[in-house]
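Left out: one protein chain. Kept in place: all the others.
When the chains are written out, they are named A, B and C in that same order, and each has its own residue count from 1.
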Amino acid sequence: MPMPDKTTDMAGVITLIPDGASIMVGGFGVPGSPFCLIEELVRQGQKNLTIIKNDSNEAGMGVDWLLQSGQVKKLITSHIGLNPNAVRLMNEGLIEVEFVAQGILAERIRVAGAGLMGFVTDIGMGTPLAEGKQRVTFEGKEGIFEPALKADFALVHADTADPFGNLTFNATARNFNPLIAMAARCTIAEAERVVPLGKIDPGHVQTPAPFVDHVVALPDLPEVYGIVER
Amino acid sequence: MPMPDKTTDMAGVITLIPDGASIMVGGFGVPGSPFCLIEELVRQGQKNLTIIKNDSNEAGMGVDWLLQSGQVKKLITSHIGLNPNAVRLMNEGLIEVEFVAQGILAERIRVAGAGLMGFVTDIGMGTPLAEGKQRVTFEGKEGIFEPALKADFALVHADTADPFGNLTFNATARNFNPLIAMAARCTIAEAERVVPLGKIDPGHVQTPAPFVDHVVALPDLPEVYGIVER
Amino acid sequence: MALLNAKERMLRRAAKDIEAGMTVNLGIGLPTQVMTYVSKDLPVCLHSENGIAGVGALVTKDKADRNLIDAGGAYISPVPGASYFDSAVSFALVRSGRLDLTLLGAFEVAANGDLANWIIPGRFAAGVGGAIELAQKARKVGVITTHTDKHGNPKILERCTLPLTAINCVDRIYTDMAVCDITSEGLILKEIAEGVSVEDVVNATGADLTIPSAPLPTF
Partner (left out) sequence: MALLNAKERMLRRAAKDIEAGMTVNLGIGLPTQVMTYVSKDLPVCLHSENGIAGVGALVTKDKADRNLIDAGGAYISPVPGASYFDSAVSFALVRSGRLDLTLLGAFEVAANGDLANWIIPGRFAAGVGGAIELAQKARKVGVITTHTDKHGNPKILERCTLPLTAINCVDRIYTDMAVCDITSEGLILKEIAEGVSVEDVVNATGADLTIPSAPLPTF
């Protein structure tokens, strides 16, 4: 039985994204950030986007391109400390920023991908991050209800993909990528290599293909994917 | 930097388990069931155990040995349809059985391993499985609170381990094994092969070693791990 | 092709609704047998809840991999492009809407889409397995069942009498007599088995059945 072929072209697949979309973006720092998908999104210029990503990349790369071009309305993130542009835009009220503790962000995305409504945790109790959040008490212990965080699109960077959309990630480039791939209505993966069906050992697949909607093979990687010189 | 060595012997590690312990057991049918660890538990004879496992194996294997020897007080499981002994013991009131929908069982174990209190889901609404369960309403939608399910011990069957406790599983022998490895206070893994540190590609590890407390290398596999003749 | 009996025609009819590109889960028993009638060239991804997407052909014991079964315990092969995952990911796939279709068995189905397929009080209660989540969360839920039980009593009812697996979840029912859809306007007869009359179907059904005025296709 053949598997469906989900390979497509970069420009075409990004046109699926409308103004106002919520978009999860993979990556923790440079590793796993889908720079080419973001670059095409900047080229096409969709507006009023909600971006959900662990961090806002550093100045001059990735999510920062979207911030500089004024396409971002809201950022849901765990920290933006490495990007002074993001901090400035937040302080000037030009973007809305929602901070979520890193593991809670990961888990809110994961439970969305698991088709659940949310989870209950004691993380953040007694701190500002708990303020205004719904409480749940179970067997005498109080916790915070953290709702599932879904998105319209996920932009994923994979090391290797097959045409059906099975994905593997390289080292710490995995980070949020397998989580967001499960949590979006439409998951778009860019891959450094697209190999024939059956070339990825079924036991080594890190994102199973049923979670992936589109696969884009990357050309030679631009420099931004390389070692960061600080 | 060397990693801690967690390899140990079967008999010694099972003596850690006291009467009355709650024990998660890997496996879905034969694949991934830790038959040798169970066999040693039968030999040592700990009593009043709570067993948490997807199924109760078939008659004459695995969990059924513990049922036959009268060591099980309670079974938390998704189904026992392939084991008439389990059904009989339940109907005669000799064991208590708590049925949990299969994916909810997986998720209750997973959130325990993720250090959360529980999750909220609409699965089971309007059915007997929702009865008596705590409700949580978020943004007008009602769901069921499903509490994290922890255990004192997890008995895991791995294909390959290293001495630090990194594990890989074979094909559909993965099932509940990586989940229970995270959810127990003490995780004991039996492994078909124990290979030197560094022999498992860090990207292919399916259960990271910090979740595993003890590793037991299996001798030649007994017949019960083989193809089932029905 | 040799003449098919009523059961075989039911399975073949259900197979027609499996379309290119779908991810599908087939319940244990009759539903699993539907694959026999799906073209080997159709790009379809078969999911089994014990942790595989890309279930291929059944294999004989001498060719079997002891670690590779489907949720029914049958030894299977993976197709090129298959993946293995744990039980949490497997049901994440189900609950988050990645299953385009599931076909399940039934003790009873109601005209409002309620499904009962796991408990017969006092007789059968061996656990629900993965059925609740498949029934509640697959995008399309089909039920494959004989139209009546072995005593001739209808299995399609106005309301289920047995404890429910999931409420309001069934979209289509395939039986040895008919194909019926469950819609917001109630239960509608869509197709009829060759050699069966509309009256036969109505008499064997325990719920109001809307009969379209146009001629019914047969299968």
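In the analysis below, a residue touches a chain if its C-beta (ideal position, glycine included) is under 8 Å from a C-beta of that chain, and two chains touch if they have at least 3 such contacts.
Everything quoted here is computed from the prediction, not taken from an experiment.
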Displayed chains contacted by the hidden chain, counting the whole assembly: A, B
Which residue of A:2, A:124 or A:198 touches the chain not shown here: A:124
Contact with the hidden chain (one of A:2, A:103 or A:198): A:103
Residue of A:21, A:179, A:194 or A:215 in touch with the missing chain, whole complex considered: A:179
Residues belonging to chain B that touch the chain removed from view: 1-5, 112-116, 162-164, 166, 182-183, 196-198, 200, 202-203, 205, 208-211
Missing-chain contacts mapped onto chain A: 28-32, 54-55, 77-82, 87, 97, 99, 101-107, 109-110, 121-129, 159, 170-179, 206, 225-230
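By definition in this document, only the chains that are shown with their structure count from here on.
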Partner chains shared by chain A and chain C (touch criterion as defined above): B
Chain at maximum distance from chain A, centres defined as averaged CA atoms: C
Most contacted chain pair (by C-beta pair count): B-C
Chain A and chain C: spacing of chain centres that average the CA atoms, whole Å: 35
Gap in Å, rounded to a whole number, between the CA centres of chain B and chain A: 32
Multi-chain contact residues (two or more partners), chain C: 52, 78, 84-85, 88, 91-92, 94-95, 137
Residues of chain A touching at least two other chains: 114-116, 202-203
